[in-house]
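Only one protein chain is missing; all other protein chains are in place.
The block that comes next holds chain A.
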């Protein structure tokens, strides 16, 4: 074949003319005379990738010679460009031709220019430096009188254009909006849209022109402007509500067939335009009754008209349904939309079925009964040969999961999980399973086994939160202590069995979880020595396939176990092995273990049994050294300077040229983000021992919320009363200073709901009943999304110290820890309620009373609420938008240091002084009790702090705090 290539390579442009010779296979050969043809033929005839590469390289070097030869005409260049494009498409580098493409666009006649522009748009990207060379050409062409040239320029602008050069062409393109030809106007609109995408601030001033485009007499231009509006409305729906009427009118006209017949596609009037408009309406009408009312009619009309049996009508119907469910609901429309969804789901066409499932997934939260109607179809889809359909079905099931159908649904998910190989599918699905398992697990064994499956399949790709949450769950336990122990025991047993299996490799993350659990809870097995488990851990440690991170976890587990059984040969061997390890980290651990073993008492205090979720107070400010520092200072020692300050001084002393712009000094900009070195505290984590803290520092480091002892000026003088209790705190782990509140009695598990689902697999009908149980019948339509009306098995304990992400909670942590240390629980109840406007602040909600709890309806159902830390809370949901209300009960364990209310309030205010806050106002009081409140404004939320104090010396049995609805509040 290469001879043909050569032949064609030698033959030059004149060859085009030979094409008349037609007839028979020989003619075919001869007529492929263009060199591109030759190239293509050459490539397709080749058998191996290697040969192709050789051929293309040869072609490219030929091209390179041709394009750089001065004798090459533009016409030949054009031919070369097409071949270059072809080579690039196949993945070969043709960068030498880029500059020639630009030249061609600059210099060529119309046809050559067109090829040049095409090549440029295919070769280059927005930030390519060569693109700047094109700007001039584009400007020239935009000013051309030739329509085709203008079109080409507009096309290239909308494909790629350097952002910083937009001002050069912007006025020209704006002018084009008034052009007499609609195609030019349309392309200009899209070019401006492109500018809006890449540099929104540059086109802000022409929004008014977009409106003009929307009102353009030509439908095409109007349709083009919808792209812009869709985007802008998506970003900020409220700013465009006034346009709703226009969109509705346009849609009405389109639906009513007022457009020219040209716009019909399979006798449907402008379907794409309808789709676009429906989407825009959906965005505008969301959560807005008044706007939604404007569009009810036209939506009804659309639903009615779209009854033809063509693909594209289904597209419109689907959008209609989507819009109907997005906007403020209207029952008639919802009914019709639900019927439509039924049509989709039941359709034999697989595409429509897919969309039907998608629609179901979308509406299921508003209308769970719809899923009940189609349960049999959904069951069929579960076993559909198309994995995409299956996935969509699982997504749907995920949304309707509750405590009754969890086992079946999770089983289906696991089945799918075992089949799929795509990483992102695994990550996604594993996350969902873990979430569901945590929420609705029917019993311990099931939970542990499901999580085992999750860990072994999800392995190292899953989100790190999953193992972390799992371990925290085990550590913190639930309402019932014996239940907790059983769960832990079960976990330990199941891991021991898993580790018994020979030649199975578990993912690193799974091994880490195992080693942590075994280390923490092996004692539950009640065996005399942990010899057996130590052997297993040792074996893992010696395994080459185990990563060094996992080894650190393993050795931490060994350390913990050693404290329970110190005379172990294995440990001896292990220490010997690893004290000479090349891995410094392992060596460190081994030495720590070695030294700890020599001091059993210290070891026991350092590694207490089952204390993993106790808080460890580390005095990171090193305040116990204060005396020493003061002494040294008084003896004339230089005050400590932080590193950056020293550098700064060094710089200023060196008097080097200052390259920084004026006004941007180091102190103000360079280091503002940096905390003083003292501001590091080991965050409260689930870990309870030193070996663990070392590992978890990454997620436990908390850089906020610590008093600044060291500033740039050096040591900051102590503030009265603020550092006081910190200094008293000994730097060793102590009993948690923060009491748990609201924990005992949240919601009783309804174990009666656990189904016996063993026999249900045989028939789909039964499967259906198990899948859709608990749906619809109780008519628990919950507009707030999948709410927690069903009680959760693994409801987390509300713990104040549960600071998963230290930074968000630092502020209130301080407040509550202050409460705990400054007042006595029996005398004073400090209620700290915060209303978080921001749902994003979920982190803060961990200690919240449960969302279900504040729901007025569930409140009445749950008598257990009354036991809530001896106080009744009744509040209307309207007050707390996301139902987050937190109560803190001061600790009993610390001594009563502040007795009267004023000092408490004063110090409270001081604690929060860095945020804006209102003054403390006494809301009401009588002889025994006074209630005062103040507000703190944080960046993203408003805290209401209520403090109830007892002025009498009597013991308070209970306190009722009743918060009336918001209307009453305003007064």
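As a convention for this text, a contact is a pair of C-beta atoms (placed from the backbone, for glycine too) under 8 Å apart; a residue touches a chain by one contact, two chains touch by 3 or more; residues count from 1.
The rule we apply is simple: contacts and distances are computed from a predicted model.
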{"item": "Identity of the absent chain, which is to be given by its UniProt protein name, from \"Auxin-responsive protein\", \"Serine/threonine-protein phosphatase\", \"AP-3 complex subunit sigma-2\" or \"AP-2 complex subunit alpha\"", "value": "\"AP-3 complex subunit sigma-2\""}
{"item": "Touch with the omitted chain, as defined above, among A:132, A:215 or A:350", "value": "A:350"}
{"item": "Residue among A:65, A:110 or A:132 touching the omitted chain", "value": "A:110"}
{"item": "Contact with the hidden chain (one of A:271, A:442 or A:642)", "value": "A:271"}
{"item": "Residue touching the undisplayed chain, where the options are A:65, A:89, A:132 or A:580", "value": "A:89"}
{"item": "Missing-chain contacts mapped onto chain A", "value": "13, 16-17, 19-20, 22-24, 27-28, 31-34, 36-37, 40-41, 44-45, 75, 78, 82, 85-86, 88-91, 93, 109-111, 114-115, 118, 122, 125-126, 148, 155, 158-159, 183, 186-187, 190-191, 193-194, 220, 224, 227, 230, 234, 262-263, 265, 270-272, 275, 279, 311-312, 314-315, 318-319, 350-351, 353-355, 385-386, 388-389, 391, 422-425, 428"}
